[in-house]
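Just one protein chain is left out here, and the rest sit where they should.
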């Protein structure tokens, strides 16, 4: 083993996601379990550059497993994208005696860690934390399962109104590049149509589907639209389009926005975070570096950072078919 | 007593609200209790004109006390605003033998009922169902308490993200004419500032409040804005304004929209709906007409429709002061 | 004014209740608003005797408005019931320069404060915090509204099972001396029968009610039983009794227990706590002492401690009638 690790830093980076706190807790306690010191790094790479560290022991992380957000806070750092910024960060880590870190975040955060590792031969390990589930090398990212539940609960509420008033709702959910959230909440909330970044089903199909839905006796309809929907129209444009072409529908729009990112993590996300934290720390301790921890077929797994950031997370096309059948 | 009532109709009208189903259930079961026949009228006054009635007994309403929306559906009816439309509605009611009705809705619905009562001397009673709590003659409308809980839960989620990223959020909540929701969720969710239709606190005060908040060490802020905020700017304009004047803040916007109207009613709304249904039916049975049932000081009360629709529901100004103190 | 107050202590005492943290926050921030120092007293009177105090400023209470339990912790203190114990507590307060305190708790806690006030002429003020709503001088205690929602949500879940299996459930809810919770959740969850400490409706009536319910076509039934039910039988004894006398029912029992006391407070409880904290501190500042803050007809009010602890909180008998009608 090249590095004998005695102090591990942990940071959260990029957009926050439910389960990040549970992962921080797990990293800190796994360090305590192995008699390794652990330092929290505040505000992502920004705080690394500023040397904004705090020592954490097992008790520092009590009562956070069920809290949304991240107690270490998060930020995007422009400075860390520069060689100079990273050098300052390295100096800060060395000064504090930190000799490895675990970064909880998305692919941007992993790219940063990978570059940092290459430049300074510094041991790093990643834990995927983002509600979008858009990372290669893990079937689930932290926060994804929670976000699915948050969104279906909100759509259930909107459906109360939709069906009371015989209305059509376009509901925009997160997912700029991948349709995981849209596809699953669409099936889970019984949406009539699901628009995702991966497929351009076309506006004609949408109209036809709505007409068929109306004809079959449905009095209200929900269409779930991922932010990055391939058709390329915003929910507001879709509303206008449908109202022009199907005057029988009263159309409403809802953009769910940031609430999708918050909330107490689901049991699945808490357990996943706990497992990933253990795996990340113990992988560093046996000399591994430059990997992202993932879950595959309910087992912990490691994926090299370069594959994780280059790879593509694929949606399950079976679900599109299930959705079609469900809206018969 | 002028009318001996044997068949009572019940309808929901205007925007739906949690607790409407519990109120329908209560009307139906109170009729059953007094051996009166009860008819559900679908789609508000629209369905009254169409004669879209269904007989309901005690078992027809099982399993709905905890459901959002309205099983009778709701609609706004242009036709009912015409003398001709109301004549058709009257003929339909007579044909079906319905000799009184209870309308669950807001002030527009009550105005309709009042006019109808005047024209045909037809016994009517109202139950206030709207999340806005903007009706005179009752301290609480059905759905208001539920909406408060729905909104604070959503803001709690957004705060997870806000505080993880040191951001400022403008959150638009319902309330075109009154600030009840904004004021209560603002205090309940710990908002730094609350903008309501009743008061123009001014943009300067907003900036100053945010600056003081920042200076006092707060890293994130939530500003709750009622739809009908007196300043007259949308949350998007407010975002632009603050970003221009306080570059230290990263501002985000969230428009909560329709989800505020759905969801399973709170215990308070279920109990209130049950009490109001009993009161409405039993008031009709003792010959009362043209009143809205309300709650005042935890007791059932009747307010004549003309007062209910003309009066103003006042916000509790004490809460504005409490909010100021809480954001010290 | 006899006392010029410069330092106020705040403690939580007795069983915890949702909203206690929001009340602590309000007391602390109202002190900050008036430039008064505020000290948190840990573990109720126990910590007062131990001098377990910590200075709190506006930032100390951030992020707690939506948390259940109490960050100051709570305990019951035998020692404070002795003259000697109270003398030690007094000495500790004097030593720390604390010249008034606000106690958040139930009637036992208020009795302690009242005696302490008499012995040492020490300014004290109370905030009613208990889910039972059993305190005279306020229509709502902190935590009560939240507990109602918690319980109806649980009963909704149990009803899913009850109606899938045609079963009868006896569900025990809190309420040793008063039936507020049982009565309201009973109506709110659509229970067939409600057993409370205030009325001995008799076992015969229970059987008859269940028989009528069965005959009317209901396939499942929920009976809500307050801990201190007047009939004097536990839910387990009731189960046995009904199974012996009505073999057609498969009976199950659920004792809800401590979960009723936890959870994030409802919007109502958060707002109430905020208002009560302001009122408690500002009452002390104008020289009032020995009162409990309460809410009556949506306005803040003060009740002398001796009345608060001697008086009786009455249930609304109208609700029993509403329940009877709803189970027609």
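The letters A, B and C name the chains in turn, as written, and every chain counts its residues from 1.
The working rule: a residue touches a chain if its C-beta (ideal position, glycine included) is under 8 Å from a C-beta of that chain, and two chains touch if they have at least 3 such contacts.
None of these values were measured; they are calculated from a predicted model.
The chain not shown here is in contact, across the full complex, with A, C. Note that of A:17, A:148 or A:292, the residue touching the chain absent from this view is A:148. For chain A, the residues touching the chain absent from view are 25-26, 29-30, 32-33, 58-59, 62-63, 65-66, 139, 145, 148-149, 151-153, 156, 163, 184-185, 187-190, 216-218, 264, 266-268, 270-271, 274-275, 278, 296-298, 300, 316, 318-319, 321-322, 325-326, 328. Of the residues in chain C, those that touch the hidden partner chain are 12, 15-16, 18, 20, 67-70, 73-75, 150, 154, 156-161, 163-166, 169, 219, 252-255, 257-259, 261-263.
To be clear about the criterion, only the chains that are shown with their structure count from here on.
Chain contacts here run in a simple line, from one end chain through to the other with no loop closing.
Distances between chain centres, each the mean of the C-alpha atoms, put A farthest from chain B. In whole angstrom, the spacing between the mean C-alpha positions of chain A and chain B is 36.
Between the CA-based centres of chain B and chain C the separation comes to 28 Å, rounded to the whole angstrom.
Chain A and chain C have Cα centroids lying 39 Å from one another. In chain B, the residues that reach two or more other chains under the touch definition are 156, 163.
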